[in-house]
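Just one protein chain is left out here, and the rest sit where they should.
Here the chain labels run A and B in written order, and each chain numbers its own residues starting at 1.
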Amino acid sequence: MNLSATDLCLTVDGVDHLKQVTATFVPGRLHTVIGRTMAGKTTLLRVLAGLQAVDSGALTREGADFLKTPVWRRDTAMVYQQFINYPHLNVFDNVAFPLRRAGLSRNEIRRRVISSLARVGLADFERRKPSQLSGGQQQRVALARALARGTGILLLDEPLANLDYKLREQLRDEFRTLFSDQGDTVVIYTTTEPAEAMMLGDVVLVMHEGQILQIGSPQEVFERPATTTVASIINDPPMNIFTGRIESGQVTVAGFQATHVSAHLADLPDGVYQFGLRATDVSLASAGVEGEVTFVEISGSETFVHAAVGETPFVIQIEGIHDVALGDLVKLRLRPERLFAFDEEGSLVRTPSYDLAPVEGR
Amino acid sequence: MRSRLYPVFKYTVIALWACFVAGPFFWAMTTSFKDVNGVQGGATYLPWLQYEPTVIGWRNIFGGAGGVDVMQPFFNSAVVTLAASAISLVLGSLAAYALSRYRFKFGFIKNSDIVFFFVSQRIMPPVVLVIPFFYLLQWTGLLDTILGLVIVTVALLLPIAVWVMVDFFNGIPREIDEMAMLDGCGPFQTFVRAILPNSLPGLTVAAMFCAVFGWNDFFFAFRLTFTEVQTLPQAVVALNSSIPPWWTLSAAALFGVAPLILLALWVERYLSKGNLSGAVR
Partner (left out) sequence: MTQLDIVDVGHSYTPGSEEERWALKPLGLTFEAGKTYALVGPSGCGKTTLLNILSGLVRPSQGQVLFDGADVTALPTKARNIAQVFQFPVIYQSMTVYENLAFPLQCRRWDKARIDAKVHQVAEALDLDDRLRQPARRLTADDKQLISLGRGLVRDDVAAVLMDEPLTVIDPQLKHSLRRKIREITEQFRPTVIYVTHDQYEAMSIAQEVLVMKDGRAMQQGTPEQLFEAPSSTYVGYFIGSPAMNFLTVDRTHGNVTLGGRALAMAWDIPQSTSESQVGIRPEYVEVVTEPGPNTFPARLRDVRDHGPQRVFEMEVAGQLIRAKVPRENGIPALEEFLVHLPRAKALPYADGRLVLHS
């Protein structure tokens, strides 16, 4: 029942939308595809759904050529970023539409529609038209339709991107329960948000410029990002990346005084490296490297301070909401034991180790 | 800018325009209840006071002496209009859907060129078209038949239907098609079950245009049918003689316009709800 893509390529007007995409999607697992806008995530889903042709490559399902299967026989459901429903049908008929196409009995259709509407929390909305619902509710209808069929493949294309943040937070929590028991379904979920990818995914695929850069468990990808690009995509705010040297037991990074090489980097040969440091591993302190605050952002409950140290931009994440003024001079404290080391080409050579209890999967 | 006179000015203009539009109807209405005495001596508008109303004009068009029976031409017109409109809508929607959703390329000819080709049929003066039509119908033995007239009318109405529907389908998000296909519909089912039900406003507009153009066609019917098949416009014109029987002509004209007025009133419900354009999204 595996869905396997091999070397999928698609170029449109000289731009690579998919570049040798190879991945195997396994039933019963939720795969999150994370990448920035235009990374090729939507294209990949459309190819899997049969809505988009590729230039070359293979796609197989249970060993059979899937590229030749027309859309309507792919046993696939999809939820779009925009809230797409049939405008002329009420909520009940929207959810029932694919079930009627599948030729289920009247009673069975009724039972499934009612149960999947209940699952998404829309039990009392059967008679409404989509246009009478809020954005969040419309997306729930689309979700109920996708779930009701129990298809072999379920594709979700940034389903929360157009919702505001409290709703996003709420639905994200609900998704975990909703997708916890997917039986034999291959679930693929795209997102631009690392927290969403980490929280929902059994498997995380990192995409960038049409390529898959890394596939692994959330923990693997987060703790062992294969390249600097992966490291910046899987962290929000993106991981701070800067160039430096290791020389005779000391680390020097641009604009910083030399620090002693932390234990986990000690056996690395001297040379030029790219270092990565998460925003949470930089803090504002009374002593340290001086930087100028260029921008301050506040999320739900964190403050992101953007500061420039010479030419190098840094992001510092502080828990809670703090008032930091633009243009202020601040002191940055870096945690050397938390440095990721990449070679000059950007491939991972060393990760920091977590010193506390070994981390288990959920 | 907006003085207190502004509403006065506004409603005066509206009233004048209303008179301009309704005037001919009112004139035809009064005239249809006159006889030869009533139409002499200039325009009069008030029944009983200015002229003695009579139903002679109306009796004439329903087979009374000195007139013609308009029922048969009315029936012919209805058949031709309904059949041609229905065929045009069905073929037109299918063609329009294909043009809206699929990319065609024949050499340098692309979708937009095909759409323009359809519309260009209406740019040509009808007199250019009528000669080939005449020969085609003669060759197939369909001159002076309902079927022949239906075929020609379809050729006239199809461009309108395609043009209106292409525009309408382009406004329906493609994701709806994709979703229907994912939901198990083949291309035809997608069209019938997901797109057509959302196209009622567009179909209504297209149907209205088809009905109006089909119903009012005089030129082609006049050139391609003679004795066996007469349409209503032909019959009305045929009433004319050296001394025009204005009362009969008026009655026939009103009778001919009546179906369109009823259609307009029915369609207006959709227009006034404002759901012709904003039906989707």
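Operating definition for what follows: contacts are C-beta pairs under 8 Å (C-beta built on N, C-alpha and C of every residue); 3 or more make two chains touch, one makes a residue touch a chain.
Everything quoted here is computed from the prediction, not taken from an experiment.
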item: Interface partners of the hidden chain - shown chains only, full complex considered; value: A
item: Per the touch definition above, residue among A:Pro130, A:Pro218 or A:Pro336 touching the missing chain; value: A:Pro218
item: Contact partner of the left-out chain, one of A:Asp93, A:Glu169, A:Glu209 or A:Glu292; value: A:Glu169
item: From A:His17, A:His31, A:Arg61 or A:Arg278, residue that would touch the chain that is not displayed; value: A:Arg278
item: Touch residues of chain A, complete complex, unshown partner; value: 36-37, 134, 158, 161-162, 164-166, 169, 173, 176, 192, 194-195, 198-199, 218-219, 222, 234-236, 278-280, 295-301, 317, 319-323, 326, 354-360, 362
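The rule we apply is simple: only the chains that are shown with their structure count from here on.
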item: Centre-to-centre distance between chain B and chain A (centres being mean Cα positions), rounded to whole Å; value: 56
item: Touch list for chain A against partner chain B, complex; value: 49-51, 70-72, 74, 76-78, 80, 82, 84, 86-89, 97-98, 101-102, 145, 149
item: Sites on chain B touched by chain A in the complex; value: 173, 175-176, 178-186, 189, 193-194, 197-198, 200, 279-281
